[in-house]
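The complex appears here minus one protein chain, its other protein chains still in place.
Lettered A and B in written order, each chain numbered from 1.
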Amino acid sequence: MLHTVNKSPFERNALDACLARAVKGSAILLYEDAVYAATKGASTAQRVGQAAKDHKVYVLGPDLLARGFNEGQVLDGITVVDYDGFVDLVAELGTVNAWL
Amino acid sequence: MPGIDEPDYDSGVVKKFMYVNRKAPFGTIYALEVLEMVLISAAFEQDVHLAFVDDGVYQIKKGQDTKGIGMKSFLPTYRALEGYDIEKLYVEKESLEERGLTADDLVVPVEVIDRAAMAELIDSMDVVLSG
Partner (left out) sequence: MPAYELNGKTYEHDEEGYLLDVNQWNEELAAILAKGENLPLTSEHWEVIGFLREYYNEYQIAPAVRVLTKAIAKKFGPDKGNNKYLYELFPYGPGKQACKIAGLPKPTGCI
């Protein structure tokens, strides 16, 4: 199963809702405003860094760049993917759970 | 409607569907939209599960009186689900407790499970639509 989150962690609790209910080892993709959660220095870093140890966490590169962040500013353990990578994840994992 | 995928209702095999309700009933359109989607999907005879987590548990809280806000209450409609053969309703224990509620506060019979069990249940589904 691929869990996706697209809301800022500062605005909504979708990310926490997802992290609380994704079984260990799940794939979690952060895109749109959720990419802020993948950045170093944000107050969410510790929580998300831990999640990156428990799960496979991905962040969508184009959404990151659009918001003024580069790959170097992404938390360790999080993989940056492009749109093709997003599609591959969906194809590979089949079921998508979009936390809105 | 919520969800990035069109549900695959029509492939001929019965799939495990889960609708995860995570929003309170009136502030956004999500709760009503999900409920309508559930009623529509009942016609496709899939193995439907409903989960109520976070503020979603407020959707089925007893005693809602919407007269004062000029909105139609759709609380009675949850009681119609049984007639639609949708009887697998799960509520997360932690979400209830955080809000000072118990299963007795809910308008329909549900199974209360803890967060870990909810995670496992979600993971076992073929299709998950969250709203």
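Following the convention adopted for this analysis, contacts are C-beta pairs under 8 Å (C-beta built on N, C-alpha and C of every residue); 3 or more make two chains touch, one makes a residue touch a chain.
Computed from a predicted model, the values in this text were never measured in an experiment.
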Need the list of shown chains touched by the one chain that isn't shown. B
Just to verify: which one of B:Ala80, B:Leu101 or B:Ala117 makes contact with the chain not shown? B:Ala80
Chain not shown, touching residues in subunit B: 36, 39-40, 42-43, 72-74, 76-77, 79-80, 83-84
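Criterion: only the chains that are shown with their structure count from here on.
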Seen from subunit A, its contact residues with subunit B in the complex are 1, 4, 13, 17, 20-23, 26, 95-100
Counting only contacts in the complex, subunit B reaches subunit A at residues 2-5, 20, 22, 30, 53-54, 115, 118-120, 122-123, 125-131
